[in-house]
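Heads up, one of the protein chains got dropped from this complex, but the rest are sitting where they should.
Letters A and B name the chains as they come in the text, with residue numbers starting at 1 for each one.
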Amino acid sequence: MKKESLLQKLFMLYLPISTILIFLLFPFYWTFITSIKPEEELYGPTVTYWPENMTFDSYRKLFGEFNFLQPMFNSFLVATITTLVTLTVSVLAAYAFTRFDFKGKQLFMGLFLTNNMFPHVLLLIPLFAIMRSVNLLYTPTSLVVAYATFTIPFSVWMLTGYLKDLPSSLEEAALIDGANRAKAFIKVILPVLMPSIIATGVYIFIQSWNEYTFAVLFTNEDTRTIPVTLKNLIGQLGVQWDLLTAGGIITIIPVCIMFFFAQKKLIEGMTSGSVKG
Amino acid sequence: MKKLLLLFIMLWCGAALLGCTAAQNSSDQDEENEQPTENEAENEGENEEEASDDSEGATITYWYWADNSEYSQLMQDIIAEFNETNDKGITVVGEEYPWDGGGYSETLFTAAVGGGGPDVASFKLTSTPLFTANDLLVNLDDFINNWEDKDEIDENLYNVMKKASGTDSIYVMPWNTQILYVYYRPSIFEEAGVEVPTTYEEFLTAIEKTTMDTDGDGTTDVYGFGMRGATGGHEPWGSFIHGRGGSFDELDSEASIKGMQDFIDIYENGYVPPTATTDGFNEIIANFKSGKTAMTIHHTGSSAEMVETFGDDVSAFAFPAGEGQWTSMGDTENVIFESTEHKEAAFEWVSYLATGKGQEDWTIATGNVPVSKTVQQLDHFQNNKFMKASIDGMPYAGIIPIKDTTTEWISTIWPNTTSAALLGDQSAEEAMQTLQEALHEE
Partner (left out) sequence: MQKKRFNIWPYLLISPALLIVTFVVFLPVLEAIFMSFQNYDLRRPDKIAYIGFQNFAEMFADPIFWLAFKNTVIWVVFGVGLQFFFGFILALLLNQKFIGRGLVRSVSLIPWATPGVLIGLMWKWIYDGNYGVLNDLLMKVGLVDQPIMFLSQTSTAFGSVIVTIIWQGIPFFAIMILAGLQGISQEMYEAADIDGATKLQKLFRITIPSLKNVIFITILLRVIWVANSVDIIHNITGGGPSYSTQTLSVYIFNKANVLDLGYSSSMALFLMFMLAVVAVPYLKNSFKEGTK
């Protein structure tokens, strides 16, 4: 391993990463600034990059009068269950798709894909009727089912991709050693696949955490999720910038904290130590 | 192999368990939310002879949207008060839904068509044809004819409701209206040396004159008018069309095209902010409140914040007459769904909002124009300059023809066609042709 010079590191690492980060994070910074600006300053003649009069009123209002915790809890519940359900069924399916050869494989893979090509908006009326007929309307379960429908095909495909890129030598070795498929899967594949499972899980979680179209139809006051609550803040008489942006910040932060812990697992593949770029 | 099979069986059990929980949840849900249905089922036997008694102890779900979080609280307060004070033991359960730039109506429709909608919901008149064509709404004729407060509401308003359904029946219950007028800044008028316009021509001149470069740097600092080019802009725009003698029925007439040309000229001459093609409610209000525009068109719903921002330096006049005169009457109503099991109780609630305490509380707090004559007489409404501009506009206030094409026309066709005309991609004539055909398509 060669030691890289500081200059090299600056141009190959720090500079590009800061550029991308600025692009990615500026809107977030701006959201935060907006949430602590009083309204006069928002539409003032000059744009201020740090509020002259800071106020945290919106955050207090959100948790005080607004009971933002309820939708947060609902969102968390729905997103977590969706993630667990989706990952379980998708890992199995992906394993089948990569390690077995069977009739109709291509057809099933294609079927999963077309599912994601279909615009959600056309599903609303029939799906609403289905949910009603199986008595799931206005329960968190209805959202889990609706979301799983879209996250499963995605996850199956993603995991299939990862599994294919995994060197199959490991598993074969285990099989030759006399382990059965289940054992080989749990002992060998699962640990190696963990980073990919985490990444897919992040996708599923975020997707269900932020979904609006189904959420507005399949929930009521008790089961509302965050995106619907946020959208309630935009009426005919304009946007409540303070509450909306504060709500946005509060929505984003838990996801980031969770990911902060998850990302350690993300790079802890069994085969890889540190990968040089 | 056995272990794998075991794992599999466990998974299926897990799935089954999940299914059971779901079923459990939903049956709980049934008890809580679909109480009306269940009550009704139980009571069916007893109630057959005395159907009118079904409001006794009924629970009705009410969907509404709130234009801001204070209104949301206000509605919950009104509901709480109704639940306490009504003598029939009716319980209203309020469920707030996002306005979503009008998406509210689609959500409501999807739910109602799918059989899971509310008993009562707040409503926009423009959606009436869609809902009545699918037989979703209760015909209110009998309820209103037998209603003690019937004459509290102006006959004209009932006619508007009838016309919207395209029948002789009333399906929507009036709640409150908003009449558009022109906000202006007296200080800017003084600086530009213009008087409050009394004719349409003077109004156009005032727009031109109040467009000013106040600091002399060669760029416009104050625009004469805050034009709304995004969705919803057809309302103020309609006043321009009528100002030249045009009308919604003949958008391709010479007079209507002339009105459109005025609209385009104002934009091209730079009398409105260059963002006008995409400015919506938010932007026109923000521009007015920050002093960027001298005039803009809106209703009493925004008057409280205007006064908060400017104190005395904001006033209003009704849209002046040209060859014709028209201003848009906005509206919010309530409807009862055919699927409800408690029509009587539902009517109790909507009438409470139309003429009862609910009317007074709501209109005073929101600044909307009441539909109840008694409430209109209250001092609060008589001594307010913005309310006065609204009431001045009342005689010629109207609504855009409500057809089944109207919603699409408002939400996509008008904004896109008008922005094409403003940006010079289309002539006034072409644009008006498109607008005429789209609105009156059979």
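Odds and ends about this structure:
FYI, contacts are C-beta pairs under 8 Å (C-beta built on N, C-alpha and C of every residue); 3 or more make two chains touch, one makes a residue touch a chain.
Being a predicted model, the structure only gives us computed values, none of them experimental.
Only one of the listed residues, A:Ser58, A:Thr141, A:Thr219 or A:Thr251, touches the absent chain: A:Thr251.
Residue A:Leu21 is the one among A:Leu21, A:Met54, A:Leu69 or A:Ala173 that touches the chain not shown.
Taking the complete complex into account, residues 4, 8, 11-12, 15, 101, 103, 106, 109, 113, 129-130, 133-134, 219, 229-231, 273-279, 283, 286-287, 290, 292, 404-405, 407-408, 411-412, 415-417, 419-420, 422-423, 425 of subunit B touch the chain not shown.
Although one chain is not displayed, subunit A still touches it through residues 1, 13-14, 16-17, 20-21, 23-25, 27-28, 30-31, 34, 42-44, 47, 49, 85, 88-90, 92-93, 95-98, 100-102, 105-106, 108-127, 130, 145-146, 148-149, 152-154, 156-158, 160-162, 164-168, 172, 192, 195-196, 198-200, 202-203, 206, 209-210, 212-213, 226-227, 230-231, 234, 239, 244-245, 247-248, 251-252, 255-257, 259-260, 263-264, 266-269, 271-277.
The rule we apply is simple: only the chains that are shown with their structure count from here on.
Centroids built from CA atoms put subunit B at 35 Å from subunit A. Contact residues of subunit A toward subunit B in the complex are 43-45, 61, 65-66, 85, 88, 92, 124-125, 128-129, 131-132, 134-141, 145, 180-183, 216-217, 220-221, 228, 231-240, 243. Within the complex formed with subunit A, the residues of subunit B that make contact are 1, 3-4, 7, 11, 14, 18, 21-23, 25-27, 29-30, 33, 65-69, 71-73, 94-101, 103, 107, 110-111, 113-116, 281-282, 285-286, 289-290, 301-302.
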